[in-house]
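After this line comes subunit A, so read on.
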Amino acid sequence: MTEPLLHLSGVHTHIGPYHILHGVDFAVPAGELTMLLGRNGAGKTTTLRTIMGLWQASSGRIRFDGSDITTRSTPDIARSGIAYVPEAMGIFTDLTVRENIVLAARSGPVDRNRLDWILGLFPALKRFWNLPAGNLSGGQKQMLAIARAIAEPRRLLLIDEPTKGLAPVMVRSMIEAFRALKASGETILLVEQNFYAASALGDHVVVMDDGRIVHSGAMSDLVADKTMQQRLLGLSLDAHQ
Partner candidate 1 sequence: QDIKIALIAGKTGPLEAYAKQTEAGFMMGLEYLTKGTMAINGRKINVIVKDDQLKADLAKTLLEQAYNDDNVDLAVGTTSSAAALAMLPVAEENGKVLIVEPAVADAITGEKWNRFIFRTSRNSTQDAYGTAAAVPASGEVSIATLAQDYAFGKDGVAALKNALAEIRPNAKVVFEEYAPQNATDFTASAQRIFDALKDKPGKKIINIIWAGQHPLPKIADLKPERFGIEIAPGGNILPAMQIYKNYPGMEGAIYYYHAFPKNPMNDWLVAEHQKRFNAPPDFFTAGGFAAASAAVTAIQKAGGTDTEKLITAMEGMTFETPKGPMTFRKEDHQAMQEMYHFKVKANGKDANDLLDLVATIPADKMPIPVRNKR
Partner candidate 2 sequence: MSDMAAPSTAPAELPRAKTDWLPLLLVPALGLLALPFVGSPSTWVTLTVAGLAMGMMIFLMASGLTLVFGLMDIINFGHGVFISLGAYATLLVLGPLAGWALEDSIGLNLALLGLCILVAMGVTALAGAVFERVIVRPVYGSHLKQILVTMGGLIVTEQLIHAIWGASPIPIPLPQSLRGAFVFGDIVMERYRVVAVVIGLAVFIGMQLLLNRTRIGLLIRAGVENPEMVEALGYRIRRLFVSVFIAGSALAGLGGVMWAFYRQTLTAGMGMEVMVLVFIVIIIGGLGSVGGCFVGSILVALVANYVGFIEPKLALISNILVMALVLIWRPQGLFPVARR
């Protein structure tokens, strides 16, 4: 078996005096889409931030692509091929849509075809190309955050709740986008509350609760098992769309 692209083992994270993550272990296999699910406050965002080095793991290991990134600095982690869409989107409100994307393309001008593809997914961005991003609507900001993460090909995408605030039609195109990205060989770790989107996309699923991993396995198993959904997520898939 080949080594997973990303591997967390026994990761603990403290924020100030609070102990948030209590030994998180899971793997993200290369080329596939892994969903990270869990209730509010379970520690999903903290996990992603710890991977990005925005919070330091107090113990445990994080391996990416064969090397240990636990103690690396955030820019180095990003340069090793990880893109991140934070929960709060991290839009630069002062900068225009274009400037936001320019910054995301670290290695020079964005490939013309890729840009057209992205703007095809999110036409609103094209429309407001020279508008300060702070003036975008909530959903448009979310689109921009995603667009930024995929402006250049990356090895791994960490995405925190991309569908919140998106109209159903946009959720659909987002799902299409992730499918396309996966097809082009990118690996995705996705945090999602929208179980419909999650079940439509995920190959693997990891469920967190209270800073620990409480389940991990194939998505299809979870989709099939209603009682497990009830136990892990507090609601069954049917009740929601």
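A quick word on the picks: all candidates are chains of the complex that A comes from, given by their letters.
Definition applied: contacts are C-beta pairs under 8 Å (C-beta built on N, C-alpha and C of every residue); 3 or more make two chains touch, one makes a residue touch a chain; residues count from 1.
Predicted, not measured: the structure shown is a model, and the values here were computed from it.
Taking any copy into account, the candidate from 1 or 2 that touches subunit A in the complex is 2. Partner candidate 2 is touched in their complex by these residues of subunit A: 52, 54, 73-75, 78-79, 84, 86, 90, 92-95, 98-106, 108-110, 112, 115-116, 119, 126-132, 148.
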